[in-house]
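Yeah, one chain of the complex is gone here, protein chain that is, but the others are all in their spots.
The letters A, B and C name the chains in turn, as written, and every chain counts its residues from 1.
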Amino acid sequence: MKSVADIFTIVAVCAGSFFFLAGTVGLLRFPDSLTRLHALTKADNLGLGLVVLGLLPQANGFLGGLKLVAVWLLVQLAGATVAQVIAEALRRRGPPP
Amino acid sequence: MTIIEALDIGLAFLVLGVAGWTIAAHEAFTAVIGYVVYGLLLALVWVRLFALDVALTEAAIGSGVTGVLLISAAVRLRASEAEMMHERLGIAPRLVAAALCLVAAAALAAVVLDMPDPGATLAPQARQPLAELGLGNAITAVLIAYRAFDTMLEKVVLVLAVIGVWSLSTDANWGGLAGPTRLERTEGPLAFLAQLLPPLGIIVALHIVWVGANEPGGAFQGGALLSAMALIVLMARLREAPAIGRRWLRVALISGPVVFLAIGLLGFALAGGFLAYPLGFAKPVIVFIEVFMTLSVAATLPMLVIGPPDRRPS
Amino acid sequence: MNAATLAGLSGAALIGLGLYGVLTHPHPLRKLLSFNVLGSGVFLMFGIIARKGAAAGLAADPVPQALVITGIVIAFSATALAVALLLRLFAVDRSATLRPDATIERNDRSDA
Partner (left out) sequence: MTSLLVWSLAVPIGGALLAFVVGGRRVHWFALATLPIGLAIAIAIAAALSRSSGPLLYLIGGWSPPLGVALRADWLSAIMMVITAVVICGIAAFACGDFISPRPAEARRPFAFWILLLALWSALNLVFLSGDLFTLYVALELLVFSAVPLVCLDGRAETLRAALRYLLFALLGSVLYLVGTGLLYGACGTLDIDLLAACLRPEPVTLVAASLMTAGLLAKTALFPLYLWLPAAHAGAPPAASAVLSALVVKGSFFVAVRLWFFVMPALPGEAATQVMSALAAAAIVFASLLALRQDRLKLLVAYSTLAQIGYIFLMFALAFDEGSGRMVQGSALVGGMMQAISHATAKAGMFMAAGMIYASLGHDRISELGGIARAAPLAALTFLLAGLALIGPPSSGVYLAKTLLLRAADNTGQWWWAGVLQVGGVLTSAYLILVVAHALAPMRRAPTPGHAAIPRLQQAAALALVLCSLVLGLVPWQPWLPLPVAMSGHGPLGLAALWSMLWPILIGVPVAYLLGRRGNRRPWRVALWLEDADRLLRQWPTAGASLVAVAVALAAAMFFGR
């Protein structure tokens, strides 16, 4: 039983890391701010989500799991807001030359 | 080399790389962003050094609140950077400076390698009275019992910093609302966040303060979180910052050091000495002090970030 | 090499980097940033001393760790005071330079 949970953790965290990696590559390689933002939010969203999902079986009881999920939700909230604010600032500055 | 060691080395290089980037960046704004990232990476290093309390403080204050302060400063100072480009040093003075700094860093590195392991420690002495104090977190015990005096003084430093910042206002603006002149209130995602997050943040902050007696956490970390909530509300312009003459604000600002000092002086009468806690009541007294310290940290940090009043009092 | 020594060496390197920034950057805000890097390097030195003092079932000596917490708060207050000074200077003078004779030169220029 333990090993199944461990394998699940490894697979999920690895998948999450892959999304982070992809997001970072996007951040570095994409041409303008809006597309970079797009790459970044995907990484936050799915990458962290998978990492949290993978860590859930390892969590310290129900409360520990709840904390992990709370972390994910808070990062979602903060990431979405920051993305909106940055996009808003970009729009105000006008289209890229 | 184990995988943990490889990760440690990777982390160290990452920290140094981002720090170097912060120092070398062309624009101040870029450098500040680098610094915020650096602060978060540093928090990871602190976790690796088994210093969770420090990691929390570094992430919240060293990276978070300092980041907000520096980002807004970098934006407001953008116009000053071009003028100062011609003050940049030539290559020769830079080399001299680099050589001197290299000598200093090398001496310190040699000292680090020379340090005995295990080294000198107060851990056994710090651990022994924990049960008597009713605490589980030795760092909290150091901060609020063994070296309570330093902590109290450091709260006074915070108040002095507020006075110093306020004193940079003008005579005409004295007594006005704290902080720079703001635009009208905005709607949108930030306002939404500023309405949604604070209740949650307050609960988490209280939790951090409460568990601080036994686990990582405490007044600094909780207070920093509360002040972050206040800053979000101020940044979204849901609320104006208070006028600096408001009594409740001043009471909140000094509540930490005053309660600390008062309890310390009460110790003369009740526990046989300054900052001595009465036998058997140490835990409630410590929690009482922590509550007020949290309050004053939560009031002080936003005041320091938003700066002196910039408008005439109405 | 263990994590503590590695962190200590990083601390020494950060102190060198920060010191270099404080010495060479002309802009006060950059000096302040470098000062914060320097400060965090110093705190890391405390961190490894704490870690090497692990004993009595504690993973690290709590005393240096507590000192670091106090130090971080003081460093923040110092940064806030310096930023306020800098913003005020820029508001009054439209210049953030730290050169000692800057104001006098400007007065001379406006006199002439």
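FYI, a contact is a pair of C-beta atoms (placed from the backbone, for glycine too) under 8 Å apart; a residue touches a chain by one contact, two chains touch by 3 or more.
Keep in mind the model is a prediction, meaning the values are calculated, not measured.
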### Message
Given the contact rule set out at the top, which of the displayed chains would the hidden chain touch in the full complex?
### Response
B, C
## Note on the structure
In the whole complex, of B:Leu56, B:Leu135 or B:Val159, the residue touching the missing chain would be B:Val159
### Task
For the chain that got dropped from the picture, name the residues of chain C it touches.
15, 19, 22-24, 26, 28, 31-32, 35, 38-39, 42, 45-46, 49, 52-53, 61, 63-64, 67, 70-71, 74, 77-78, 81-82, 85-86, 88-89, 92-93, 97-104
#### Entry: Footprint left on chain B by the chain that the document does not show
89, 93, 96-97, 100-101, 103-104, 107-108, 110-111, 114-115, 119-122, 125-126, 145-150, 153-154, 156-157, 159-161, 163-164, 166-171, 174-175, 245, 247, 250-251, 253-254, 257-258, 261, 264-265, 267-268, 271-277
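Throughout what follows, only the chains that are shown with their structure count from here on.
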### CA centroid of chain A to CA centroid of chain B, Å
27
### Message
From the mean C-alpha coordinate of chain B to that of chain C, what's the distance rounded to whole Å?
### Response
13
#### Entry: Residue ranges of chain A touching chain B (in the complex, touch as defined)
74, 77-78, 80-81, 84-85, 88
### Message
With touch defined as at the start, can you tell me which chain B residues reach chain A in the complex?
### Response
188-190, 192-193, 196-197, 200
#### Entry: Footprint of chain C on chain B - complex, ascending
4-5, 8-9, 12, 15-16, 19-20, 22-23, 28, 31-32, 35, 38-39, 42, 45-46, 48-51, 53-54, 57-58, 61-62, 65-66, 69-70, 73-74, 76-77, 79-81, 83-84, 87-89, 93-94, 97-98, 100-102, 104-106, 108-109, 111-113, 115-124, 126-127, 138-139, 141-143, 146-147, 150-151, 154, 157-158, 160-161, 164-165, 168, 220, 297, 301, 304-305, 307-308
